[in-house]
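For reference, the structure is listed below as structure tokens.
The complex appears here minus one protein chain, its other protein chains still in place.
In this document, chain identifiers A and B correspond to the written order of the chains, with residue numbering beginning at 1 in each.
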């Protein structure tokens, strides 16, 4: 999926010549503390975007803080889905099911409408959300296990359709089990974290009632999701650099070969599925807390496709890429919504925002044809090598003398690896 | 070789038949007549939704109120105000846009009439699109609240988004007057700024259920509902009020967007009931009633304000004949319908009249010198006056003090 060869002209011997690659090499060459020194202020800058309210960037028809909060949630979803699709190469079209399970877990445990409401018995409303988040993560992970253990034996296309079915089944269950979930009436009054209550905001900064721009609840939810994203990225990054990550990539590139080489493919696929599901559940819990109202219609298949769009657009396998992908799919429609002019040119923003699925559909087709690796493609790194090697590679790449340096290994490695795309050696892939 | 021959043959055949057909079948395009032998179906274009009777919550008939004294948004033309606006929030794009647009057009008509008559008081109507999505609504609501010129909000349109955003408007003290959200629970949250411009599901459901058992004399009713908030709530109330007359065996639940109701039709068909009650919207009600009729079920069909739309008759044709449709909204008076048609370019739909009335009350408040949000809420709480659709006076929870339901029939 993340093949890089297609875009690299055969005669050109500098596959690492793009700006992105230079940036990446440079970044990889920095020491850990330097990376933190650069990274933290950057993240803080992003976090304060909704506060700064930069004129053109700020959304018009919708609250910028709220939009960024949604971006944070979708970014989490994209990271989780990226583990499944990008790292392990399992196409999951029912990912919204996990998002829904996460949201419903929190809602069922804390909404006064739910029969399983804990907040009126022993759990204080203030701590209920925090208490439910780990439960939501655990339950979605288990549901990932339940879905994965039978279905992960299926390959590729079949898996996609079965997961699609799963996503729909979750939504329909939420819709049909009316005595538990209230069906289409939804669950109202879901708990949210209590923090910083004042006279003006008696329910704290996370309550929807805190609506004074720019320090409104959307901003706080955005900040919370940034913290969670950083944590999740650290966890997932470490996993990817470990044996687990190597197994995932082996499975993605050639499942049969991986199996023969002794990788317990089923086990690692299941891990990918569970971890992806858990992250989706976490995001769902955020959703339930922010919107404070959960209803099945928010979890239909089209959202699954939307999530997939974020991952594919951003670049499967590239954790930071998919976050940018999430930003694009959340921000762009909102950017146009309610806008009547752009740089002085009159436009009908609502109309443009309404076309979002059309544009994303076209983007998917065009991307798949011309840039299947996404806008911010992942480079396949030889994960076993140390930082020292990347530094050597960088020196070599900058110095141009690559023939004898490790850069040759790095530059050629991916080319070799990526020609071996999933199924390429088998009947179904090779003859297309 | 052979393929291209077949293609040519098919194309030729198609072309010739098209020509033949094109020449011969225009006969049906002339208004409503059913071609050569369509005598019995000829009346479809004549069908429309006619008001039948106004009933109270126990299904008893009440006299229609006199709409002649209705509040007029134009006022006396001497109002003075500056830099004030009203907001409208609801689904303006996406699958549920039709209702949002009905509301917007009604509101716009009122504002336009006001602005035309009052040169010194130009009120802007700002529309905010929530797509009917609760999360979107939570992003839109802060934008409305932080626009300090907005004195009153018409909306949110749907119960779901109202649930998600009610707290925001409450904390901001912004009037939230809905012309369409009918979920009974909305007024139990202590939102003192929330006013409902129409009866809730409880009153409409109870009224029609009583009417079915007492006036129409049905002993056994199949209650069918779709899965939307509004429909589920309404069906609940209807089933409860019907009591033993609601037949559990033929109660069915369908999905929004369904077009194929064959199983439900079979269930109803074998149930030997006296009537079918459908809680939902016309999009599903029209194919449902068509399929009921075409499989030979002639039971009376009763539905709600979601179905009470000219589209229902257009889509279902003769199958909609004699269907009873209720609405907490009164019939649009003919001069309102004319004005609306001229302004929006189409006939008033469900909730247009409520939107017009509610915005009229807001405009009256502005004309009377209200300049901040708190006074606007106070004005609503103390309001007592006749509107185009009904009499508006609210109790302390924000429900109309007296609600009536209109029964209409397709004739």
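Note that in this section a contact is a pair of C-beta atoms (placed from the backbone, for glycine too) under 8 Å apart; a residue touches a chain by one contact, two chains touch by 3 or more.
In this section, contacts and distances are computed from a predicted model.
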item: Identity of the absent chain, which is to be given by its UniProt protein name, from "PepSY-associated TM helix domain-containing protein", "Response regulator transcription factor", "Amino acid/amide ABC transporter membrane protein 1 (HAAT family)" or "Anaerobic sulfite reductase subunit C"; value: "Amino acid/amide ABC transporter membrane protein 1 (HAAT family)"
item: Sole contact to the chain not displayed, among B:118, B:143, B:227 or B:403; value: B:227
item: Residue of B:115, B:215 or B:266 in touch with the missing chain, whole complex considered; value: B:266
item: Sole contact to the chain not displayed, among B:60, B:220, B:314 or B:378; value: B:314
item: Footprint left on chain B by the chain that the document does not show; value: 2-3, 10, 13-14, 17-18, 21-22, 25-29, 32, 34-38, 41, 44-45, 47, 95, 97-98, 227, 248-249, 251-255, 257, 259-264, 266-267, 269-270, 283, 286-287, 290-291, 294-296, 311, 313-320
item: Interface with the unshown chain - residue positions in chain A; value: 1, 3, 6, 89, 91, 93, 115, 146-147, 149-151, 154, 156-158, 160-162, 164-166, 168-169, 172-173, 175-180, 301, 305, 308, 312, 354-355, 357-358, 360-365, 368-369, 372, 421-424, 427-432
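Simple rule for what comes next: only the chains that are shown with their structure count from here on.
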item: Distance from chain B to chain A - Cα centre to Cα centre, in angstrom; value: 39
item: Chain A contact footprint on chain B (complex, rising order); value: 92-94, 128-129, 133-136, 138-143, 145-146, 159-160, 163-165, 167-168, 170-172, 183, 185, 226-229, 231-233, 253, 255-256
item: Residues of chain A that touch chain B when the two form their complex; value: 61-63, 65-67, 69-70, 175-176, 178, 182-186, 188, 201, 203, 207-213, 216-218, 287, 290-293, 295-298, 334, 337-338, 350, 353-354
